[in-house]
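All protein chains of the complex are present and in place, except for one that has been dropped.
And now, subunit A:
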Amino acid sequence: MLPTPSTSHVSFDNVYEPAEDSFLLLDALSAPSETAFLQHRFPAATASSGAATPAPLVVEVGTGSGVVLAFVTAHAKTIFGHTNVLTLATDVNRFACEAAQRTVQTAIKDVCDSDTQTPTTSAAPASSAAFLSPVLSDLTSAIRPGEIDMLIFNPPYVPTEELPILPSTHSIDTSAGSNQGVSSHSIFERDSYLLSLSYAGGADGMETTDRLLEQIPTILHPERGVAYLLLCAQNRPEDVKARIRAWGNGWAAETVATSGKTAGWERLQIVRIWRP
């Protein structure tokens, strides 16, 4: 089993703490069936000529602590069979972007240290992909259409009466934590709001996921693109998959991992969305 990236530096007052859903994604993406799929789809070189192939761009939307993207980045060699991979994270929460940056960098360094058995100061990417940056943005709004080869989304999937309003350019004062003039009450309000963005999914827990699904056909690379989406039972995953297949153009959606350990309403699954 590949080690889970450390998130001990993250403040879970305002960033989603890795939980069963995050770990299901780690298990799914490192399972032999999924690494075989990814290694076939994103080979380091073409089988016939041995020529280089385009390095895949992996984007995690709503990265939170960054634990999933850090795992994929640090263990690229195991997951893709090579390290010619680029990774990028997005989140609407600036604290999450900052946390993810550190989680990914720490994971790269940890893997590098265990590879060489001697601590190094430079983050040499011997087993790891190249991490580009976190980007503070709504879903994939800042990413050029057709560029994403692999998209990962652990959405706000809990059904709630209302969907929290998305933050705008300057609506969140991230400096408030060290600001003497700000009351602990307003910091608590802000942090509760930021956490709600990570789980509150509106009707059927699907309002944000539906917006992402709308973007998938244009945001993914037309041939290579694949998306991994986490759903809970209340999201009606069978309906979601049927809707994706109804897009036509060869779009497929299959469940590639489930979490059967907890019965009840939060039973989880990972759906792979791609054109075979």
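In this text, a residue touches a chain if its C-beta (ideal position, glycine included) is under 8 Å from a C-beta of that chain, and two chains touch if they have at least 3 such contacts; residues count from 1.
Just so it is clear, contacts and distances are computed from a predicted model.
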Assign the chain not included in the display its UniProt protein name, restricting the answer to "Cell cycle checkpoint protein RAD17", "FAD-dependent oxidoreductase domain-containing protein 1", "G-patch domain-containing protein" or "Multifunctional methyltransferase subunit trm112".
"Multifunctional methyltransferase subunit trm112"
Cross-chain touch to the chain not pictured, restricted to A:Ala31, A:Leu86 or A:Val256, is A:Leu86
Contact with the hidden chain (one of A:Thr169, A:Ser184 or A:Asn249)
A:Thr169
Hidden partner chain, touching residue among A:Ile143, A:Leu195 or A:Ile270:
A:Ile143
Which listed residue (A:Ser30, A:Gln101, A:Thr160 or A:Ser196) would be found touching the missing chain in the intact complex?
A:Gln101
Residues from subunit A at the interface with the omitted partner, ascending:
44, 52-55, 57, 83-84, 86, 88, 92, 94, 97-98, 101, 122-126, 130, 132-138, 141-145, 147, 166-171
